[in-house]
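To start, I am sharing the structure in question, which I have written as structure tokens.
Excluded from the complex is one protein chain; the other protein chains are retained at their positions.
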Amino acid sequence: MIKISIFGASGYAGGEILRILLSHPKVVIEQVTSRQFAGQPVSQMHPNLRKKTDLVFSHPDELKKCSLLFIALPNGESMKYMPKLRTLAKKIIDLGADYRLHKQTTFESWYKQKHVNPGMLKDFVYGVVELHRLEIKRSSFVAGPGCEATVSILSLYPLVKHNLIEEKIIIDAKMSSSQAGLKPSASSHHPERAGVVRSYMPSGHRHTAEIIQELSAYAKGLDVAISATAIDMVRGLLVTIHTIPKKGVTEKEVWKAYRTEYANEPFIRIVKERQGLYRFPEPKILQGTNYCDIGFEMDTISKRLVIIGAIDNLVKGTAGQAVQAMNLMCGFPEEMGLEFPGLHPI
Amino acid sequence: MIKISIFGASGYAGGEILRILLSHPKVVIEQVTSRQFAGQPVSQMHPNLRKKTDLVFSHPDELKKCSLLFIALPNGESMKYMPKLRTLAKKIIDLGADYRLHKQTTFESWYKQKHVNPGMLKDFVYGVVELHRLEIKRSSFVAGPGCEATVSILSLYPLVKHNLIEEKIIIDAKMSSSQAGLKPSASSHHPERAGVVRSYMPSGHRHTAEIIQELSAYAKGLDVAISATAIDMVRGLLVTIHTIPKKGVTEKEVWKAYRTEYANEPFIRIVKERQGLYRFPEPKILQGTNYCDIGFEMDTISKRLVIIGAIDNLVKGTAGQAVQAMNLMCGFPEEMGLEFPGLHPI
Amino acid sequence: MIKISIFGASGYAGGEILRILLSHPKVVIEQVTSRQFAGQPVSQMHPNLRKKTDLVFSHPDELKKCSLLFIALPNGESMKYMPKLRTLAKKIIDLGADYRLHKQTTFESWYKQKHVNPGMLKDFVYGVVELHRLEIKRSSFVAGPGCEATVSILSLYPLVKHNLIEEKIIIDAKMSSSQAGLKPSASSHHPERAGVVRSYMPSGHRHTAEIIQELSAYAKGLDVAISATAIDMVRGLLVTIHTIPKKGVTEKEVWKAYRTEYANEPFIRIVKERQGLYRFPEPKILQGTNYCDIGFEMDTISKRLVIIGAIDNLVKGTAGQAVQAMNLMCGFPEEMGLEFPGLHPI
Partner (left out) sequence: MIKISIFGASGYAGGEILRILLSHPKVVIEQVTSRQFAGQPVSQMHPNLRKKTDLVFSHPDELKKCSLLFIALPNGESMKYMPKLRTLAKKIIDLGADYRLHKQTTFESWYKQKHVNPGMLKDFVYGVVELHRLEIKRSSFVAGPGCEATVSILSLYPLVKHNLIEEKIIIDAKMSSSQAGLKPSASSHHPERAGVVRSYMPSGHRHTAEIIQELSAYAKGLDVAISATAIDMVRGLLVTIHTIPKKGVTEKEVWKAYRTEYANEPFIRIVKERQGLYRFPEPKILQGTNYCDIGFEMDTISKRLVIIGAIDNLVKGTAGQAVQAMNLMCGFPEEMGLEFPGLHPI
């Protein structure tokens, strides 16, 4: 049994780590912090956890030592606290964006702010387990990837590695409202947000930087673009990725690339069926699960290879992926605590 | 480890039993039958179970002996097969309506059909565990209650037992689309069904008979009415129950009645808070869980006691409640396999 | 052509009046005010009006004289401005709650605030046209009824007037998010608000006072209770009203009461069909329309008469009803500008 704490546990990501860890057989939750809700039971913010835990939020200033610390703060916050937090926890998994990008300049150009703790950037491993399993096992610091980056990287990695697609990659992402976090705003107001097909970011999505960073290990000159559309969905994320296959590439080769890389991956499923309603990945049946489902179709008329990837943005895209990394860092079975299969119908 | 089978496993209830039992540590799933999909993998109908099981549907005629059999057929079907099925399984849990009502005449009057196996009606225990725990433990035959009946009985039972409310009980039920099952129809067609607030049954709901049967053990002359409204929800069920408190009854006495009956119940939570967004029971955060959440409010202006009950119709209302009964019948811990806490946000 | 202005036009009610009046052949919109958005085009807040109007919000202090003024302010605001506004407009329709209740004490007890302009309470006619057509025609001041009150009063009025039901009336209301107005809050945050069946007010709804006031003209001792449940719907309102018919009352008499009162009403439809998907009133097909659809069912098992009423809360429940009153006050055909039939499917 190891003692873990969650720094910033009142938000959606923190609540999801808490949900998963409360049924993890090897973990004791020591503290969960919230500046605003210190002293209140966690079920006040996470009503699904009623009767599951009596935990009460601690004030962040009262954080004690622990074996492993999850940090779930808004972007730009964790780098302020990191020098202190590393003295309290042997291992740290940071779910925010602050340590995902290896280069300070890349961070600063995409996030339009100064990095106040650039010295530690090199200490963090980028937390997509399927690409960095060994490094994560040996690491004390893991940066939890962005949800949009996670599903895009996993969908593209075998194709890029096996040299099957051209450089131009267009990611059309269908996004849910939980991605914007806990804080109400005009854009999250139900009468305005319900039923939308809102092109809130036709270009310029920050996760682009993570995708390029990770895939560039396998190909030069990638030109990656994201167009993000918010739809009426609370939890879930689907990407339709439009790529151009290299000349002569066959569907068989695409299958082979995915199988080679993912046949033994516990949380990746290739979904491409001839019949049924769920022939391709579908985020609604992934809610609560750590799966990344990937499918594809060769466009035989226009020269195109369309890849479809789906995740639960709060699980495989955030908290579940982080627990998966924790399992590796602590020597636990990789799937431990992440067995929920998802619901159907839902 | 016991061997169980599911007779009629291609529908929503059967799929949900399958989902729960696949992670139950004391159970081996022997066979799951489907006339229509015999020979096909179960993930064809239950796409959430991909990579969780390699089970293939068996033809119902090929059903073998097993320790416990779940039956998940449309109403009116299981009574035809029961004489044969009881020779194959030592214990049977039937999720349909055929054996819920103790009196043949009551069944026939509400279901407008003849009961072809009335001799076995007396063998079945009505499967609301909180009311019949001991009988279920000792029984070989359990009838899984209707979802609407389950939440209504659980919401009302302490009040009726403690003599706190008048005879007239009005249940205003908000229903989801999964309650109507797997079969497409004009009324389930998405353009017609999405966004509805459809008064599909202002009176005459069949589950009334179960509610009266169960509560009549504690009070005479109950007058129970259900008005059912379908809303845009796939999974979940909420009842707003309008009752009149007996003269002089206080909120404190209501609290006491619920605490007396439910303080030790693992799957019942009294939800009645002063602040927060989830002050009363809310089905959306119960999806996938076996909880029945119950709350209430004294109407101090109009003389009324409003009770609010929420469940996941497919879990506590169907498959989860059945597994809870199975755990009792087989001597397993009552909560085994039913630990999922539910998701938030969702 | 008359000149009208809207005082408080940036909210949902104001926007809806604007939408309706922009295609009204007898009206010129003179000014629409907004403190916060003064100087900006109205399409900034009402994007549906792009290319339909070049109107710009005026600051409320710049309001000029007009023939008729609509006021669409939060409750408790219009009474502060009324003494001044009545000098600017010959006729006033106030959509807020301030002048709906005839008695100062009733207002103050339900709204928990002092009425600062009680002298004018007697000048206002309660704006349900079907009950007060003649008075509205002759009046200069009309108070726009609450949406929940509108549909409940219209559903109940013929039954109470014709002495068909007992005093105890229970209104189970299914509410949409637009009823809470424009301002974001934790409870309107999409991840928390989407998919809910939220018992946000099991008792104590303020519109009760309006319903009692209006129906008490026809019966003594009415005991009216509302339980309000918010569902995942932006626009629309349905009430399921549970009543007890007086002894011996037949379905035929109920039909007769509705026909007697409503046969010639342009905006009321009795919806009670034997077949089809839309057998009873359904708010989704009323979006944008000024209809109030009413249906009912005799519960032959439990002694009950269930009435079902549906409206678009922003049209018949607010802006449309107000324009209907305006038409009467100005001598225009009552249906003018309110002809939109609604959409199907939607």
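Letters A, B and C mark the chains as written, and numbering starts fresh at 1 in each.
Convention: contacts are C-beta pairs under 8 Å (C-beta built on N, C-alpha and C of every residue); 3 or more make two chains touch, one makes a residue touch a chain.
Keep in mind that what you see is a predicted model, and the values were worked out from it rather than measured.
Q: Quick check: which displayed chains does the absent chain contact?
A: A, B, C
Q: Have a look at A:Q36, A:T87, A:S203 or A:N264 and name the one touching the chain we're not showing.
A: That would be A:S203, which touches the missing chain.
Q: Which listed residue (A:G127, A:P281, A:G320 or A:G342) would be found touching the missing chain in the intact complex?
A: Of these options, the touching residue for the absent chain is A:P281.
Q: Which is it among C:D94, C:E210, C:E282 or C:D299 that touches the chain not included here?
A: Candidates C:D94, C:E210, C:E282 or C:D299; residue touching the omitted chain: C:E282.
Q: In the whole complex, not just what's shown, which of A:E77, A:E251, A:E265 or A:E297 touches the removed chain?
A: A:E297
Q: Which residue among C:R35, C:R50 or C:K90 touches the omitted chain?
A: C:R50
Q: By the contact definition given up top, give the residues of chain A that touch the hidden chain.
A: Residues in contact with the chain left out: 168, 170, 172, 174, 186-187, 191-192, 195-200, 202-204, 208, 223-225, 227, 229, 231-233, 236, 238, 240, 242, 277, 279-284, 295-304, 306, 308, 310, 345-346.
Q: Spell out the interface residues on chain C facing the chain that's missing from view.
A: 12, 15, 19, 22-23, 44, 46-52, 178, 234-235, 269, 271, 275-278, 282, 285, 287-289, 291, 339-346
Q: Under the stated touch rule, tell me which residues of chain B contact the chain that is not displayed.
A: Interface with the chain not displayed, on the chain B side: 12, 177-178, 182-186, 188-191, 193-195, 232, 234-235.
Here, only the chains that are shown with their structure count from here on.
Q: Farthest chain from chain B, going by mean C-alpha coordinates, please.
A: Most remote chain from chain B, centroid-wise, comes out as C.
Q: What whole-Å value do you get for the distance between chain B and chain C if each is reduced to the mean of its CA atoms?
A: Centre-to-centre distance between chain B and chain C: 39 Å.
Q: Just how far, in Å, is the C-alpha centre of chain C from the one of chain A?
A: The computed centroid separation for chain A versus chain C comes out at 46 Å.
Q: Could you list which residues of chain C touch at least two other chains?
A: 186, 191, 195, 232
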